[in-house]
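All protein chains of the complex are present and in place, except for one that has been dropped.
So that you can tell them apart, the chains are marked A and B in the order they are listed, and the count of residues begins at 1 in each.
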Amino acid sequence: MGVLIRRRLTQLVLVVLAVTSATFIMLEAIPGDPCRQRIGPTATPEAIELCHEELSLDEPLPARYANWVGGVLRGDFGESYSNGISVRTTLAQVAPVTLQLVLYSLVLSLVIAVPLGVLAAYREGGKTDKTLMMSAYGMLSVPSFVLGVVLILLFSVHWQIFPSVGVVPLSENPPEHFRSMVLPVITLAVADIAIYIRTLRTEMSATLREDFITVAKSRGLSNRRVLWNHGLRASSLGLLTFVGLNVGRLIAGAVVVERIFGINGIGNYLVNSVIQRDYLVLQTLVAILAVAFVLVNLLVDILYAVVDPRIKPGTQT
Amino acid sequence: MKLRGGKFGLFAWMCVAWLVIVTLFAVLAPWIPFVDDPENSDLSVFGDGPSWSHWFGVDEIGRDVFARVVWGARMSLVIGFSATLMAVIIGGTLGLVAGFRGGRFDSFVAATVDIALAVPTLILLLFVVAVFGRSLPVIIFTLAWLMVPFSARVIRAATLSESHREYILAARVSGAHDRRILRREILPAVTPVILTFALIVVGIVILLEGTLAFIGLGLPPPTPTWGSMISEGRTALDDAPHISLFPSAIMFLTLLAINIIGDAVQPRSGKRESGVI
Partner (left out) sequence: MIQRSGKNWFRVAAVTAVFAIGAAACGGSSSSDTDDTAVSSGDEANSTDNSDDSSGDASDSANDAADNGEDAGQDALPTPDDVDEVAAELPIQRGGSITYALESETAAGWDLSRTACPRACLQVAQTIFDPLITVDADGEFAGFLLESFEFDSERSVWVLEVRPGIEFQNGEELNAEAVALHLRTLLEPESISALALEYVESVTAVDELTVEVFVPPGENGEPAPAAGFPGQLAGQAGLVRAPAMIADAEAQLNPIGTGPFALAEWLPNDHTTVVRNEAYWLDGEDGQSLPYLDEVTFRPLPEGRAEAVLSGTIDMMHSADISDLEKFVENDGFNLEASDTFAEPSYLMINQDSPPLDDIRIRRALALCLDGQTIIDVRSAGIPTLANGPYAPGSIGYLAETGFPDFDPEAGMALIEEWEAENGELRPIRYGTIAGNSASITAQLQSKMWNDCGIEIDFRQLEFGEHVESGQLGDFDMLAWRFGGGPDPSSMYQFWHSSQAQPVGESSVNFNRIRDDVIDENLDRMRSASDPDEFREAAEAVSLRFGEQVYNLWTSWTVWGIGYDDNIHQVTILSLPGGGFALPLSSGNHFLTEAWVDAG
């Protein structure tokens, strides 16, 4: 385990360096000048130049990259070119809601998908299985932005049950917080529910055919016990692979959901930084996301080892 | 490739029929007499719902929705299949070799895939669009790129489990060339998995194209794709829902059909498939 963690951490540094330099170079290629935007249509060449100096945009690329790296190591994650607000401050304000969105979505999708997936596998070939599979395919065939907009029209505008935009912070008003999260979380979770049901069902139905299941049953263990303890445990690896892979997709999906529901989370922060050509902010966000990604993979690997001690830590199948 | 006996029943055949119809319409679109010019605007009826002259109604600027859905099918299917093909070939090759060879090559591929996954999609997309513009090849390439890591992982997993079977191990030990084993034993065994997986990816890619259209990075208008039509019609959902709903319905049915076929075609296996399909 220790070897795994050490290796992964080295990998982390390499990945982050590779990703951030690639991003730096890519951002250079995207046309756009944060100063012109900031000052607006009446910007004179003098004003623009003064702004460039102020933001160190007149320095060459490698120097700026080095400055950024130095800054990050010192704990200075940079400031927005637009308004000088530090990335740290903004991140602290926007991260919670996206994390909540992703977490609630993960929980919701697993809570719904696991029992249904097990059920479908248990009753493989039967009506329940077929109905569940059809519903799963159905859910997979609807794009999130359509779902989101339709949900808003129905539940917000027509029936006025849920707010159409914005999220109330948890600390401010817990019941309202959850009420305002319902529609966004559903929108984000739907596709995942379908994927998890399918994955689990396939995994389980294969597992249930394995010898050790027959052995367990012949030892007189109840169906339920066999199903949940033995079957599910063995199948959860496949599910875990997907969940791990999916976190990245969830963050991307959160961007769309945040846009539709007017939620100011990390996705929105990222999108706005791109629009405003806030290079420093983007760099830092990319680095943070890369770190998060590697850490999540590490977590999944550790979980693998926990769930199935036979597997050598570090080999995701 | 074995089909699950009995599973490929009437229902699955209906799905095949649907896909065939959609594909036929898409391919023959320019020549079908009752499919209008998708860019022709009849402003006298803009926003109207279905009628005898316009089966799916007309959009905000008077274009026939039915015609646009048919032409959109062309685009969506071309994008779906091309991007999937590219992703499966590239990702598949990486995955096959990584899963089979193992060791350092495997780690290298895993690391590269990780890095590719870690780059935020949005920035990558913007970069590609900024430098190369928004054209069909660019969209296909971008979508393929998004699917390569997924592809590589899945095919690697399948290859891994296949490679550890006794007869393969025996073959390798006895000195048979790797490439030969890959070609003759592994590939045929893994192909069903790849095919089923490819079907899923087509569905994902078609959906993703819609999301790209929503955030403004898809094919530039006025070329119709299902995704861009749905996205464009969303502001009119409350008083002209047909503009979004018909393409949504057709896309939904098509994706559903693909998924159902994918499931029906799934090889029956007595062993665990590493749970990705």
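In this text, a residue touches a chain if its C-beta (ideal position, glycine included) is under 8 Å from a C-beta of that chain, and two chains touch if they have at least 3 such contacts.
On a predicted model such as this, the values are computed, not experimentally measured, just so you know.
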Listed residues A:Pro62, A:Pro174 or A:Gly262, member touching the removed chain: A:Gly262
Positions on chain B where the hidden chain makes contact: 39, 41, 43-49, 60-62, 216, 220-222, 231-232, 234-236, 238-240
Residues from chain A at the interface with the omitted partner, ascending: 31-34, 36-48, 50-51, 80, 82-85, 90, 93-94, 152-153, 156-157, 160, 163-166, 259-260, 262, 264, 268-269, 272, 275-277
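As a working rule, only the chains that are shown with their structure count from here on.
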In the complex, chain B residues that touch chain A: 111, 114-115, 117-124, 126-127, 130-131, 150, 153, 157, 160-161, 203, 207, 210-211, 214-215, 227, 230-231, 234, 237-238, 244, 248, 251-253, 255-256, 259-260, 263, 266, 269-277
Touch list for chain A against partner chain B, complex: 11, 14-15, 18-19, 22-23, 26-27, 29-31, 133-134, 137-138, 140-146, 149-150, 153, 157, 198-200, 202-203, 206-207, 209-210, 234-235, 237-239, 241-242, 245, 248, 252, 255-256, 259, 270-271, 274, 282, 285-286, 289-290, 293-294, 297, 317
